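Subset of chains shown; positions unchanged.
Read from first to last, the chains carry the letters A, B, C and D; within each, the first residue is number 1.
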């Protein structure tokens, strides 16, 4: 088709390639999301007809302490969760790449992720029970002071973060491990001849070349953490003393307990915007669309 | 072994212990008879190991026996739900991974109108809270008459997932360009390059995504729960949810829950060992100089 | 029909202009060699012709058809990449058959062609290996094989023999020459090897920093380089350049050049020259004799370094403050510090004006 | 015609399955398909069903949830059917029928009831020299705790085996807690505090559906101060230490000697407690009476049902003596029809479970759980407030006053 410019031809191919995914996106994401934006301007309790209230929901939201508290807790949770999770995941991945190729280690590291969120939460709920749990009995065994963990407003969110780190560390490691495979081995050979230490190789070769995957992990794990719900629903239900009532928990509560779907939608839209802004920033800063390998 | 490596090994082993310990706890609890759950909760081994929890899972106990063993009286057809789960997960993993790989490749390599915007939108799809999508999607399934059907169960998942698209694209951008250029000169069109070059070179990320999708879908509860109301359609997590809390204040049937977990996890563990090798056995990019 | 025309082809990477408005016409079935210093734009030109890079300005035509918007796949070219670009996940055989499969060649056809090519390239025993299990030279041969089995209209070879040993290289060179004869395809060949360039080319294109310096047959370039750059670039070791002066201009374009106290008459266009102008004399190392020549210059040099290669030796020497390289054939035991008297025939001398442009137009030897 | 019916308690599933079989025998053209799902998922599925028009025809309803459904017309008003079929509401235990009605409409037929009692570890009681008699007739007041507290003190042991009546008792190293408060309890305090408070003169609400709430009443504040005080003295575990597995598990594990719990847990405890135990009535409070929340479930019909008539037949059957006697005979819950509870207790007796304490409680002063629209929000507010009291972050009176203000706003 010589009458078509290269760009047009590319576009044809491009859309053919994304066609199935695009359908899925439009049907199951774009349309509900668009609807949610619409609903956010209404008062809707799920069961009866919504009616238009303009920006009321957004105004309410700005004045709602619980909303701000939820956002703050979510942000705090992300800060507790991500650095450690990513660092541990990275360490594991590098260890699996450079230390041992053992399939057992690989499988073992991913095992926690095989359990569903809810199950993981239940298991830890049990183990972290201050009186009956095995963790405190280990803690006492080592002569330390038993803690209340999920029951203590000061520790609850940290405990939830720890649970999630435990579950997701292996996932992170898997993602990074896949990323490590793209780094040509000869770079390490070359570096090792230059007398570069393992740690320096990590810093100067692995990390920079892992960038595309790193952006991915950062974006998905941060936005994923922002959406933490299951674990909290199972372990603390937002308590004690609201110390774990993170934003999504609050949104779900509004939607399905308080039947305030309009308000929940407004908060969802806002949350979505915040995450999107973060994502765009992160992807821009880390040049997500470029790879140094090309 | 250098000291750095020794330290690394130590840390790795510590992390392995921390990782595995709770799982041992799960396994242990699955062998604890009701009534000893709380008295042995700080022990590593059960005092009187029993298989009754497993019998419960496999429906080998009558309802009354099962209730007496601290369980619920729910009837579980584990074979059916296991088969359903395999079909459900299988369809999604295969179709979704394929669709996402296609899309990811286009986003990485084909400069088409609107690609940046659409990619952004796909990434953003991961950030839409499920509160927002649940009901519209459910209504859509109802309107399409897909309630209680396998198609309805897989519908929101099998066409695309932002996670997979994003992940795979990040790999496709790292593929050596000159190899694809060589393929272009060899007369391959974009589809051929995708199938013959990009896909085979991306075994590691593809397997990683497939593995993660398998795990997620194997555990997916809410959607199949809502769609599949028929016993014959239930997936494993839906069938096993009766081991979770029954009443607002009640405790789950811990022993049953843990046994169910062990049983439900075994297929994924097998899969992990099966695919694990592929995951890291990637092609090194040594086609060049 | 695969004549190739480049019209004002310009290529910029970001702001960096690498190819500057290049014009070039290559005839169908011609064997064209691109030479030029490292980084002058040879590979870039090939990639532009193949369509792997978009041209910033200008037009590329193959077989009289504008190719600017034609995808690489449809240009009918095969290329040996400087970096090989083998498919890492495919065996050697698959690497070679891929292109043919894409074009729907029959199984037998593919098989015969691969068998033949792998035989020529001495790859028979490696057909089932993956690229990572090959040595550098073996990979390079696979890259060649991948291109030649395709039998396209246009071949683009980017230093295809650089990693092969001398013997294989000669072999391959001959094979490529034969292939060219057989297929009558247009071939563009980038090389740094003088012998390859001189022996294979119908036409050599000398590039410098994104410009074309001269286009011509090998003998033309050897005997009549346009300028000092081409003169220095064609021939190895490089031509020696020494400063001289115009001491007199007689009628009839007879110019007398003074060098080392000797004066010799050259028959050259004298229009733009005036007495006292500095000029540059060029002598090729292989034209310098260890004895005074009748009708020519002679002078004494001091050997700095002597390299003995067996059949010939290179003497890196000094004349006054100029470096001189001399090729001496036959056994000898010359070494550093030796002072030699050397001579060169007038007919072997090259002469360039101040701007480096040639002053002598030689008649090519011809049977 | 197939009627879809859902419930959340799997313990009851066998009984209702039996009912369904019997029902189909009588109504050959109607079959009943029962689906059971756990508490949390149950309500999610139901909401989605309402929104999308795919909810079950009949479902087990809860007092805390039904006001919202009523408000949004999701429930069928049964009064016309009741009239038509001349159903007699007086067969149900007093109060159970009325709470499911509003303004002359009726939204459910009662299926069962529950009360609260205390379960006591008798091995410990015997060791501490506490008799069953003493336990059966405990008294309580918010000032010194009455005989209840005395018993609790005797049952509380530190790591060295000293009980809390002794001077050597170390409140920071307790091995067995005499009494364990289950938690904060939200707006109901069903097992947590409402029974103490009610016996201290507390009242939730002016009337069902009323907009007046009395959470700021001193009677409640005193009660909560008292409960908080128990933990401070080491007689109960701290609130924050009991939020994971909770008091039930502590009791089963032998870490708590007495806990309050509802009648729906009878079977559970019997299956799990290995030591000797006994259900005893709640203590008498300053009012001189025992008090317990009297709560019940009902079956409702969804207004979107395509088969309302058949659904009604099923609901009617569920509320009939035929079905409820089946339920009673399984001894899982106490059916709503008068006299059936005794039958259930009898059935339990046959399994060597003495659940008569619950009957005793049902015959003492009973009160209904509060009913209001925006129940979930009120619940959430109260939960936070009471947590902060139990955690010692705020004084009871203050926290309750603040909370009640919010509650009043929501209930308007």
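Heads up, the rule we're going with is that a residue touches a chain if its C-beta (ideal position, glycine included) is under 8 Å from a C-beta of that chain, and two chains touch if they have at least 3 such contacts.
All figures in this text were calculated on a predicted structure; none of them were measured in a lab.
Novice: How is the whole complex made up, in copies of each labelled chain?
Specialist: Here the complete complex works out to A x1, B x1, C x2, D x1.
One rule holds in what follows: only the chains that are shown with their structure count from here on.
Novice: Steps needed, at minimum, to get from chain A to chain C via touching chains?
Specialist: 1
Novice: For the interfaces B-C and A-B, which has the higher count of C-beta pairs in contact?
Specialist: A-B
Novice: Measuring centre to centre with C-alpha atoms, which chain is farthest from chain B?
Specialist: Comparing chain centres, C lies farthest from chain B.
Novice: Hey, how far is the Cα centre of chain B from the one of chain C, in Å?
Specialist: 59
Novice: Counting in whole Å, what is the centre-to-centre distance of chain A and chain B, each centre being its mean C-alpha position?
Specialist: That gives a centre separation of 16 Å.
Novice: At least two partner chains per residue is the criterion; list those residues in chain D.
Specialist: Expected reply: 40, 44, 51, 245, 249-250, 253.
Novice: Quick one: which residues in chain C touch 2 or more of the other chains?
Specialist: Residues 71 of chain C touch two or more partner chains.
Novice: Mind giving me all the chain pairs that touch?
Specialist: So, checking each combination of chains, I get A-B, A-C, A-D, B-C, B-D as the touching pairs.
Novice: Under the definition above, what is the set of chain A residues touching chain C in their complex?
Specialist: Where chain A meets chain C, its residues are 2, 5-6, 9.
Novice: Which part of chain B faces chain A closely enough to touch in the complex?
Specialist: For chain B paired with chain A, touching residues are 2, 4-5, 8-9, 11-12, 15-16, 18-20, 22-23, 25-26, 29, 38, 41-43, 99-100, 102-103, 105-107, 110-115, 118, 120-133, 135-137, 140, 155-156, 158-160, 162-163, 165-167, 170-171, 173-177, 189-191, 194, 204-205, 208, 211-212, 215, 219, 221, 237, 244, 252, 254, 257-258, 261, 265, 268-269, 272-273, 276-277, 279-280, 282, 284-286.
Novice: In the complex, go through chain C and note every residue touching chain A.
Specialist: Touch residues, chain C against chain A: 69-71.
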